[in-house]
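This is the structure I have questions about; it appears just below.
Shown here: the complex without one of its protein chains, the others still in place.
A, B, C, D and E are the chain letters, set down in written order, and residue numbers restart from 1 in every chain.
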């Protein structure tokens, strides 16, 4: 099992979600985050001046998937979340020791 | 040390928190997230129609605990967060390399 | 590659961000979280009484960095986020298996 | 004869009182948890439709139609029959009766809305609607007739209620208490789970609109534009100001000066001065407001200690504030201010205080008992309370299929 | 002769109608996605400046200046020339002409604001401003003159429009439809992406202010304080109440009683009663409101089924509501209520209904066609729509360089 953490543009959540559902990856947890990287921040206006906002809104998808699904999951996310401009985001893959489904108490691979 | 990430129903936060405190697990970080899984989304109303919301509100608890505490922590969470209906959530256990307490600079097990 | 998760006081985000930028750590993802630990919660007022809020606002910084940058990153965060009072927060270091830049598809160290 | 200055003032006042219901929706809506804000707002807002309609159909007739035995109006005014552009012979004789009727409509709407503060976050919406209709018919219309109707028995007794201390605040406050007892506490209340107000700026916005609208409520109740309206206006503001400050000080003594406290104090002061506004010298608003804040504050403490989940304290603020204000008429009233009024204790007579006491006691008892009975009936038939899991998920989703603030959206 | 009761009422009414534009900004702003809320609010709010100014400069003259061939006013009143503290000879003859002029200004502002509901979340701000100026000049001012101007051809025909069913609601509703067709749907609309309203309490707040302000709109249109204003006031509230409840019931039949639905119903009822308020017996507001809710509800269903992204349903609510209400004048009107009015079907004459139909047909057609042409022209010259990535990022940032709710901040 691996945990996939993808930081993507908010407007790409819908396409990514739909495409993942098509390959059977349903379970995921999503949150609104603020990101910073090569994409510069944005200048916003105040009444007469402007100020820089360093962090831009991003969406973080967290999905724990079976080892054999990691490849295709990454693939789909990269394909669906890309625009080619700076700020498309990153995907990180982290090891997971165990998973439990609270409803049933199932552990391990059958839990996800 | 392990990092425990539990995605639970928002209304279960209070019972889980209290029960964990009883076994000495105090430190934790909590955030509001949106989840998707076997539990279907929910249909909400618009002025005359409806639309589906795919993601439901969940709460994510993150707690780094000593290896020996992992078992009982999982146990408590499963017991306190369960309703038996779809959507109860998941717990993931992730390895942690190191921990530091910012206030003191302590590293490792003594930091948590 | 390691993932550094730092839970800090909200007002320390700016100094930490600036100091990290100076040593070349630009990429990061930030979110608003609620934390609990040795720092007690806070008592807030209701119309005539008060109630305890167990969770206090914190900011979580997530940054994936190269192995060789872990030390100095931790160092900076500890230095810049410390006040010496309870509630300064924690830093956790987690292993990362892989990283991908969505824009280019680059994998591994070159992705971050 | 219609006077167009008076009519302008009464129409404006009707509009101001109308605005109080959305104001109350925000005041209450900001104090509940995020998952119940729409439900809370809806329980006020929908009454602009429901009670607004029933008032035209039969409410005005029951309340202000020609008197039947001091108890209720007859059906002469049903469906606005005989209610037209010329003035009534007995009410507000310088403005079109339609204007007086619609001014009164707004009072009926907000009175029902007021007691919803006692039952938020757990009441089934369908049951609420039925209860609202029953309560309006069985409690509000009769009480309005007793106190304000031409020939109403409390009116004949000489009970004075300028703008609704009895009719509005006591009846709503006692009813909220009865219903809260019937419904029992929200899940988590006994366990002292924090029920943090989800949006205090929304509460303040609501308070601002309430205060603003209250000028129509109280000064509009002069039913003419001129000296009396001005006097009532000043008394209203004086009491609100004094009570807001007093509440702040009380909160400060125990903890810190709270924003929610200032808002609550202002509402307590406004409620308390309502029955008195047009009978008292305007400066008497100050002691009325100060005492109102003290009484309401400690009643709230008491209610909380008693473990009663009368959730937004309608009893403590409106019920007890209204009782104090109604009695205060018997203390501060002066015929020099309003010749249609009376002299209170300070101006030499204790009789009025006794009358006021009679009015308070009878309506407080009636409202509490009648509401309890109505609530029991509705509870038996369809159940007053949502199911536990509906309460847990929140009433916005379970009752209305909506959520207040959109989630993650592209 | 200036009457100061009437003037007080008209000035208050002007202020109330002014408040409707911020109210509408919130009503619309709460229904869009978070990334477009400022843009949506701005498209209403900026008109207080833009149209507010143009009305003084030439709008009032085109609308209400001495008549040129029944089509338009001349330039006698440009820059408020000849518009002073004494009453006009032909409009509102008991109040200063300045008061009448500014009351009318507020109508012009909100009419333009109304149709922005059809084009939110995708319109380029610069193009919008140009379109607003053109529309105001080419559509609003002439139509106002036809219907309300002394000598306007529809007025001469005997078409009745008490407070703007034709001038305001039909013209805005048909124009919103034309522009929505021109602009095509928002990105994601065809794919049925959820476009969740980001803040429903904001919508309710807006509805409360609209309802409140509508008393100035409709009862203020009596232009005097007294019986007629009172009657229009009551009819307005009756229709709003009936429509709000009806919409709730319709929603409940299909799903659950929706808070957004009650708000929408109230607005539909208010829009529908607008042309009728001062011509009908007040209780006729009830059937007008009920039918309005049914018509608007199913028109909204239809619009959605048709795949047309007239985003906030200005056509269904204001256009169709306004058409129904204008025809309803021909059904319910009675000279017993307003001697300057007429008798409708129920009171014995079908002629008025025919006249109303003529008014509806001509203005609906004109507004749709003229707006389409204006939209096409602006689109050709500078493009009506933002670029795709600007739409994706949201108009708040792309058009205004601002975001509504601050991010993480120390």
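By definition in this document, contacts are C-beta pairs under 8 Å (C-beta built on N, C-alpha and C of every residue); 3 or more make two chains touch, one makes a residue touch a chain.
Because the structure is predicted, anything quoted here is derived from the model rather than measured.
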item	value
Displayed chains contacted by the hidden chain, counting the whole assembly	A, B, C, D, E
Residue among B:30, B:81, B:99 or B:112 that touches the chain left out of view	B:30
Sole contact to the chain not displayed, among E:25, E:147 or E:262	E:25
Residue in contact with the excluded chain [from D:157, D:234, D:294 or D:335]	D:234
Positions on subunit C where the hidden chain makes contact	11, 14, 34, 42-45, 50, 53, 55, 57
Interface with the undisplayed chain - residues on subunit E	2-9, 11-12, 14-15, 18-19, 21-23, 25-26, 29, 37-38, 41-42, 45-46, 48-50, 52-53, 56, 79-80, 84-86, 95-96, 98-99, 101-102, 105, 125, 199, 202, 205, 209, 396, 399-407, 409-410
Subunit B residues that touch the omitted chain in the full complex	10-11, 13-14, 30-32, 59
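One rule holds for everything that comes next: only the chains that are shown with their structure count from here on.
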item	value
Shortest walk length in steps over touching chains, subunit C through to subunit E	1
Chains contacting each of subunit B and subunit D, listed by label	A, C, E
Best-connected chain pair, where connection means C-beta pairs in contact	D-E
A-E, A-D or B-D - pair sharing over half of the C-E contact pairs	A-D
Length of the line joining the C-alpha centres of subunit B and subunit E, rounded to whole Å	50
Intercentroid distance (Cα basis), subunit C paired with subunit B, Å	18
Subunit E, residues touching no fewer than two other chains	188, 193-197, 255-256, 258, 260, 392, 408
In subunit C, residues with contacts to at least two other chains	30-32, 54, 94-95
